[in-house]
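Note that one protein chain is taken out, while the other chains of the complex remain in position.
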Amino acid sequence: MGTAIAFYILAALILTGGVLVITAKSAVHSVVWLVGTIIAIAALYVVQHAEFLAVIQVLVYAGGIVVLYLFVVMLVNLKRPAEAIVHPQRRERTGLLLGGALLAQFAAVAFYAFNSPQVGTAATYSARGNVEAVARALYVEYLVPFEVASVLLLVAMVGAIVLARRDA
Amino acid sequence: MTITPGHWLALSAALFTIGLIGVLVRRNLIIIFMAIELMLNAGNIALVTFSNLHQQVSGQVFALFVIAVAAAEAAVGLGIVLALYRNKETVNIDEITVMRW
Amino acid sequence: MTTNRDTATSAFDTDELVINMGPQHPSTHGVLRLVLRLDGERVIDMDVVIGYLHRGVEKLTEQRDYTQIVLLTDRMDYVAAASNNLGYVETVEKLMSLEVPKRAQYIRTVLAELQRIASHLVWLGTHAMDIGAVTVFLYCLRERELVLDLFEEYCGARLTYNAMRVGGLPMDLSTGWEAKVRAFCDLLPGKIDDYETLLTNNRIWLERTKDVGVISGADATAIGLTGPALRASGVRRDVRKDEPYAAYKDFDFEVPLGTRGDTYDRYTVRLIEMRQSVRIVQQALDGMPDGPVMGKVPRLIKPPAGETYHAIESPKGELGYFIVSDGQSLSPYRLRVRPPSLCNLQALPQLARGHLVADVVALIGTIDIVLGEVDR
Partner (left out) sequence: MIDMVVIPVFKMLVVITAVLSAVAYMVLLERKVQAWVQVRLGPMRVGPHGVLQPIADVLKLITKEDVRPASADRFLFTLAPILVVVPALIVFAVVPFGTSTTMFGKEISLYITDLDIGLLYIVSVASIGLYGLILGGWASNSKYPLLSSLRASAQIVSYEVAVTMTLVSLIVTAGSLSLVEIVKAQEAHGVWYVFIQPVAFVIFVIGALAETNRAPFDLPEAEQELVGGFHTEYSGMRFALFFLAEYTNMIVVSAVGVTMFLGGWLAPFSSVSWLAWLGLVPGWVWFSLKTFLLLSLFLWIRATLPRYRYDQLMRLGWKVLIPLALVNLAVSAVLKVLL
């Protein structure tokens, strides 16, 4: 019951936030809605007993990545509206249609999923918090991917610095 | 009023679709990047749902990797946006068509 | 020149930002207006806009007789009114070839040096406050208060003294005043040590002042810097030594010099000057001659036709007066002031170029300007 209420409220928040992100006129407003959506998703993770992931979501996504977006939006100080020019070959309706088609497809899949066996709450697989479980998985089972991810981040960092340097 | 994994996946699918529409419809490169973030998050919701479904933390670990990838993508992508802005004074993808036929 | 390298170091390409600093800004020391062109936080260029406090002092003097003008000079550099008085009366005396009694000369020197201490205290306080050390400001004002008390006891005023007359002084010292000055002279060095404890070896203070706003001796001379700001660049120029006036040739004091010409040097030079001022005051009190404080002055002060220029070392630098008399009227035909603040202010854009906004604030402090004197 409690889960259901939380789910519906959060789902409403997430979807509204998502729609506002892509419809907002000003990019700064978009960023604000993105933050809202991400925090709502973090709350959703808490409902799903993924507390560690929820905190990381807020810390890394909301506190880090989206701040980067905000910085760039504020630095890119456009002299004319960002979307003033439309390419003649742009087909917005087709885009919407494709999105709708994808949603329909997903809906079909979800329809099947509704009939799949129901799973109880997840408290069983992480008795005392799930930090330990996640850490074990991350550092034991997925150690190599973890290291690869860190190399990826390093490369991305170097790349971003090279791109952003003015005298490059 | 029970919430099945189907509900979670439906939410994930809807969010993904919103992100996709954003990518297809908007012309502001920064907003397109944000739409991509929405799609990545939709993926994460699905991953966490499966993690719950199968009582495995692997899904959550994958979600962490997705976040790491998102961070890398944001850094490089926004670097590109800045470089574009410096050279072309625009972030409208409809104006950046040199490499497109 | 440096602009190329500086713009390249800042990470993001933003548009040049033009911001107005002042005339209503907490750290422009009155009504100075700076138009800054910024790249990020780095100053590319700067326009100094002055004139917000222009009252036409020079023109006003043409309507006042020579005694009344003393009062107008008070209102130029209002934190160092006695120095302004001194420069003016000495110029008129030079124009009229008047003899000033020795006792008056000594008292004038004492007053001028006390004024230098007071002015430097205001400078140190505001400079430190601009860099964020608010406490130093209140300590400095506390000691300045003592100087003001001394002035109040001497002439009855605390800010605009009107303390000197052509040919001497309006009144002699009151009894016990000398003892109070001596007590202050004993007290001040310890207080200066206190300020130094808070600032001189403070890492943050060093980082904020060292190598900030460096100007070479040659550049400083070329742009016309005067006073402590010039001496901090290593140029030995002090009117008190070079063209002694009042009683300065009787006293033994040192003129501190800087080596690098940065904000820190200007800071140390002024601190040493305060200590030297204490020495001068003590020597003057020791050697204080007896006699009248007012020389033989005609009832109507009417200098012969002619012109003269005379400069003194005010706390801010070389303060010069140029007076033209037509020999008939009781007012100057023309009076022109060479204000050290204005000359020092000219160096600000050169000092600030390539530095950050935060340094601009420190630099306004370090050149020690008073807008009343800049605009007159």
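Annotations for the structure displayed:
As written, the chains take the letters A, B and C, and residue 1 is the first residue of each chain.
Just so it is clear, a residue touches a chain if its C-beta (ideal position, glycine included) is under 8 Å from a C-beta of that chain, and two chains touch if they have at least 3 such contacts.
Only a predicted model underlies this, so the values are computations on that prediction, with no experimental measurement involved.
Within the full complex, the chain left out of the display contacts the shown chains A, C. Interface note: of C:67, C:202, C:221 or C:268, the residue touching the hidden chain in the full complex is C:202.
Of the residues in subunit C, those that touch the hidden partner chain are 17, 19, 25-27, 41, 128-135, 138-139, 142, 198-199, 202, 204-205, 207-208, 356-359, 361. Panel shows subunit A; residues 26, 28-29, 32, 35, 39, 51-52, 55-56, 58-59, 62-64, 67, 70-71, 74, 128-129, 131 of it touch the chain omitted from the view.
The rule is simple: only the chains that are shown with their structure count from here on.
Between subunit A and subunit C, the centres computed from C-alpha atoms are 62 Å apart. Chain centres here are Cα averages; for subunit A and subunit B they lie 6 Å apart.
The residues of subunit B that reach two or more other chains are 82, 85-86, listed in rising order. Contact with two or more other chains is made by residues 12-13 of subunit C. On the subunit B side of its complex with subunit A, the touching residues are 1-11, 13-22, 24-28, 30-31, 33-35, 37-38, 41, 44-45, 48-49, 51-53, 55-58, 60-61, 63-65, 67-76, 78-83, 85-86, 89-92, 94-95, 97. The touching residues of subunit A, counted against subunit B in their complex, run 1, 3-4, 7, 11, 14-15, 18-19, 21-22, 24, 27, 30-31, 34, 37-38, 41, 44-45, 48-50, 52-53, 56-57, 60-61, 64-66, 68-69, 72-73, 75-76, 78-79, 82-87, 90, 92, 94-96, 98-100, 102-103, 106-107, 109-111, 113-116, 118-119, 122, 124-126, 130, 133-134, 136-138, 141-142, 145-146, 149-150, 152-153, 155-157, 159-164, 166.
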